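Just one protein chain is left out here, and the rest sit where they should.
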Amino acid sequence: MKNKIGIYICQCGSNISDYVDVEKVRDEVATMDGVALARTTMFACSDSAQNEIIEDIRNEHLDAIVVASCSPKLHLFTFRNVAIRGGLNPYNYVQVNIREQDSWAHSDNPAEATIKAVKLVKAGIERVKYSKALVPIDIPATNRVLVIGAGVAGMRAAIDLSSMGTKVYLIEREHFVGGRTSQWSRLFTSNETGEEVVYRLYNQVEKDPNITLYTGTELVSMKGTVGNFVATITITPRYISPGCNIDEDAELEKRLQKAIDACPVEIPDPFNFNIATQKALYRNFHSEFPVCPAIDMKSCTRCGECKKYLEYVDLDQQEETLDLHIGAIITATGFDTYEPEPSLYGYQTLDNVITLPQFKRLIELNEEKLTFHNRHIRNIAYIYCVGSRQTEGENKYCSRYCCTSAIHAAIHAKSKYEGINNYHFNRGIRTYGKQETLYSEALENGDVFLQFDEDHPPTVDLKSGKTSVTVRDILTSDHEITALVDLVVLVTAMVPRAHNQVAGILKIPVGRDHFFNEIHPKLKPVETVIDGIFICGACQAPHNITESTKSALSAASKANAMLREEKIKLEPTIAKISAELCTWCNACSEICPFDAITKKQFNGKDIARVDESICKGCGMCLPVCDQNAIELIGYTDTEIESMIDQLAV
Amino acid sequence: MTVDNHANILVFSTEKISDPAIDLAGLLKKHYPASVVTISLPCSSAVKPRWILRAFDKGFNGVFIAADGTDCPYSNECSENTSAIVNKAQEMMKDKGLDPARLKMAAICSVCAEAFVKHMLAFVKSLSEEQEN
Amino acid sequence: MAVINPEIRKEIEKYGIENFNACYNCGNCTAVCSLADENNSFPRNVLRNAVLGLEDELTTTIDPWLCYYCGECTSTCPREADPGELMMSVRRYLTTRYDWTGLSRKFYTSKKWEISAILLLSMLVMTLFIFFHGPLTTELTAEGGVKLNTFAPWKVIEMGDWIMAGLLSFFLLSNIGNMYYKIILKKKIRIPLKFYFTELWALIFNFATQYKFSKCEPKETSFFKNLKHGKYNYWIAHFLLMSGYVILFVVIVVFLSWFQTDSIHPWWHPQRLLGYYATIGLLVGITYFIFHRIKKDNEKSQHSHFTDWTFIILLLLTTISGILVHIFRINGMPYPTYYTYVAHLMILFPMLMIEVPFSKWSHLAYRPFAIYFNNLIIAAKDSKAGKKSSTS
Partner (left out) sequence: MTKNTVFPASYDTLVMGGGIAGEEAALNLADQGYKILMVEKDLSIGGKMIHLSKVFPTLDCAACITTPKVSEVARHPNITLLTYCDTKEISKNGGKEFEVSIEKKPRYVNEETCTGCQLCEEKCPVFIKDQFQYDMVGRKAIYVPFSIANPRIATIDIENCILCGACEKVCPADCIDFTQEAEMLNITVKSVILATGFKLFDASIIERYGYGKFHNVVTAMHMEKQLVPTRPYNEVLRPKDGKMPDNIAYVLCTGSRDATVGNPYCSQICCMYSIKQAQLLLGALPMADITIYFLHIRAFGKGFEEFYQQARAMDVEFIKGKIGRITEQENGNLILRYEDIEAGIVKEAEHDLVVLSTGILPDALPENLFSNQPLELDMFHFVKQVDELASPAKTSIEGVFVAGTASGPMDIPDSILSAGAASSETAAYLRRLS
């Protein structure tokens, strides 16, 4: 039991001391048994305060410390390090949360907040009294990373991981890499095309011996913990045998085209967001990667027509399942584009209402003249915030990329075709940063911007063959303004991938917006609560390409730092079995989600055994033990019960 | 009993899921009585029924398990496991003549600050009313 | 329901403005404008209607005439969309819309048309002189002056003046009537009759003084301080030019018999003093404008439409030829007098006929009328509001 405990009560500037009488708290706890000293401090986390604590530990020979400050989520590790530097075991430190769960939550009642703070600190002292010195468990780790999603973010993460010395498995659900970027074609701000960017990255991925790329591949299950995951993937075949490299063979390409023409199956083409059709045998665009066609077996009738022209067709290929041994996972699964409900702004009820992604593909599919459904398009209305910033619907967030993306598409259309007039019906243009120059360019081009608020969205009408968009325009003193247009483009939101089983398999928590959640946007922006699983790109929140790349590289850097030594320190908070009490009823082993508990022989009887490297310390086995033979280190009965006693006072 | 005469509630929260929500409530200055105190565990399925009984013994009016529910990073069966604990504890409470309604459980997601505060206000109210009766 | 019309924007771009579409509607221009108020919040509203091409809104607005091109909006515009020049261009556009003959639009949008019309009218004057001029006597008056009334008897000239004045007034007044229709009648604004009389002073005062040109300056600074710092130069130039112009117009059209004499009056004679004042006024005003339009040293002289130049140059030539006629006449130089006289009328006549009802000069009439109409609208609104509040 610890009896020279140091107590530090943080004012957090004024965040705590405005509502909690920190002096009073200090006085109340200073007299407790085992407390050697109690101090208040302006910023416990500041360097000078940290040094003071270290000096106290040394000079006063403290055997445990308690810091009452903010949530342990922010500074648990900061103060554990302080303890280490002072010569204490980091687990002889307890952090008490008197900010988020006290001063802020009870800022309406300072008197009670102070009483609660005293209770919380006392409970913390009790807990630290019974704390044990623990040593983190070192486990060997595999310096290999699974990157899920071979879009720009995923490929970029893979390339840098490899350059930093980590081997990479890169898996992609589609048969072609590049993700959304390859669909976007012309990109801001560099005006490169998506194909160019994807080509550059794919070339590096392909040449890199440290990167193994699997296309048509999905993650199906995952076992293990940080440093030692086993991921199971299934690989859907392309049904094209290797060597069908059209890139180097014009004659082969001709035959491929004939084979495609011969295919009797015609289905909507998801690459073109369903504004065009594709065959069961397909390719995406002319420099697709890998440069090899694929067959969509879900729609293929196995008629064999294509094989007459293309000898590489091999309908007998089989699905494969592989186990990958990896140390960490980076998810870069990207996003879906929002699908508006039918009839919203005439979507699917009028034949000239499309989404922005469809419009971008339309520009790519039309060379000389912009036409859609045989109609020559001159006047285009863009309706913004479709599926973003909803007041009624679920998507409260701003999708970040769409203002710039729509404006960029409008500029592109105007420069590519003659006589285009663009009308932007928006809710306040958000071309942040240097993207503002695109907004300026659109204005100088003669694009007209009309602004509405959330309560008065525009209406799209069809009258005597003319499509009109009418809005109460904030910029024209709230007058009703109408534009007669040939095409309505709905500027749709970024939404999380609809069929993303990755979240379920990896158990990544999602936020209110249903995107994957990081631990903290500033402190741990690419880390998730599950050790060894990182997120980057648009699966985390709407991002543009540059931003996705940045987060991908950040994730790569963190994953490499974690695995490069090929060992990982694990928390020692794991379950412990009391050999005397255990009677091996199997309840704990059954409930353990990680299969960490097995039977073993001890002094002639069967008892449970916990595998340290597998146990995650969740404690699920605790309550099911009728003998009360299991305790969780750091959460023992003495610790928890003494806390309960203090809190109940 | 604290100065404002609110019912004392012990909350078992979880470090990764419900505790962040309780933090968030504070961050957003959403108020609930200060007679609510929290002990944080790795998972809501780790609460021993004896701890719950101990809390009632020591004078808590209510115990609330802020469960991980489907967000649990450890197991898909967390909800069931936590419910089992609650059932077991309630049986033990009945044996001791305690009203099982004094133990409550609800899933609190990592951003469910509002839900948490609502649960607390309602629970405090129901416990206080019960006391008066 | 107003429908966006990109053609109107293209039309307005013909009147000088280049990049007003760069506007992102921050409202800075209206907020810095010393002349804008809650009744007339311009220039952004006008610019916005121009961007959208809302023809009805544009042709029925009075705001462009209340703008005196102080230039503050343009110099502080964060998007460099040049709202000041937009207002100028809309004024040109409106001039062509008020003019029911369609000539104005031709003159504003085509240099060829404007120059041809000027030449045509000059030729007409010349032709009339060729066929109908009086004897080219070299005999001088007793005082040694040229007998101008023999060559061009004032009675004949006066008849021409009246015809011209009649035509000119007809066009100008009918255009102003058109303006009145668009600004008041078309918008169905009911104005009690009495206000037409009570507000009349504003028309006369502003027409005579062009006082509003002085209103660009912030109210906080005193009149004399502004005057000392040259802040009123723009207004003074307008005032000098306008008063000289009006005086000459009146004496030529109404008092020609008194003004066009063969006798040489002493220098202090009112006829000569008036003439000198008007001439100097014109010269100073014209020089001021030419100087700044060449130097482009402030916002309002940054851009010069060709119609701006035509007017100033015609006016300058009229003034110079007038001065020459006077000099040649009093110094007894018959032939130079006769030729410059013909030349003077060849410039004067097209200058008046084209510029006054159809082109640049007309703004000097539209502006005071706009103030007058605006006062009517506000007075009517106030009295309506007053009635409402008194009944309620």
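Labels A, B and C are assigned to the chains in the order they are written; within every chain, residues are numbered from 1.
By definition in this document, a contact is a pair of C-beta atoms (placed from the backbone, for glycine too) under 8 Å apart; a residue touches a chain by one contact, two chains touch by 3 or more.
Predicted model only: the values in this text are computed from it and were never measured.
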Based on the whole complex, identify which of A:Lys254, A:Arg302 or A:Lys396 touches the chain you can't see. A:Lys396
So one chain is hidden, and I want to know which residue out of A:Pro525, A:Pro593 or A:Gly619 touches that hidden chain in the complete assembly. A:Pro525
For a quick check of understanding: of C:Ala36, C:Met164 or C:Leu256, which residue touches the chain that isn't displayed? C:Ala36
Touching the hidden chain, out of A:Thr225, A:Thr431 or A:Thr528, is A:Thr431
Residue among A:Ser299, A:Ser440 or A:Thr459 that touches the chain left out of view: A:Ser440
Touch rule applied to chain C and the missing chain gives residues 24-33, 36-38, 41, 44-45, 75-80, 220
What chain A residues would touch the chain not displayed? 11-15, 42-43, 45-48, 50, 70, 74-75, 78, 152, 156, 159-160, 163-165, 187, 189-190, 192, 197, 200-201, 388-389, 396-398, 400, 428-437, 440, 474-478, 511-513, 515, 520-523, 525-526, 540-542, 545-547, 549-558, 560-561, 564
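By definition in this document, only the chains that are shown with their structure count from here on.
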Of the chains shown, whose Cα mean is nearest the mean of all protein Cα atoms? A
Could you tell me the distance, in whole angstrom, between the mean C-alpha positions of chain A and chain C? 67
Could you give the separation in Å between the centres of chain B and chain C, each centre being the mean of its C-alpha atoms? 83
How far is the middle of chain A from the middle of chain B, if each middle is the mean of its Cα atoms, in Å? 30
Residues of chain C that contact two or more other chains, please. none
I need the residues of chain A touching at least two other chains; which ones are they? none
What residues of chain A sit close enough to touch chain B in their complex? 71-73, 97, 99-109, 111-113, 115-116, 119-120, 123, 507, 509, 511-512, 517, 529-530, 573, 591, 593-594, 616-620, 622-624, 628, 632, 635, 637, 640-641, 643-645, 647-649
Of all residues in chain C, those that touch chain A in their complex: 1-4, 6, 9, 19, 21-25, 45, 48-49, 51-52, 54, 79
Per the touch rule above, chain B residues touching chain A in the complex are 2-4, 8, 10, 15-17, 19-20, 22-27, 29-35, 37-43, 45-51, 54-55, 58-60, 71-78, 81, 84-85, 88, 110-111
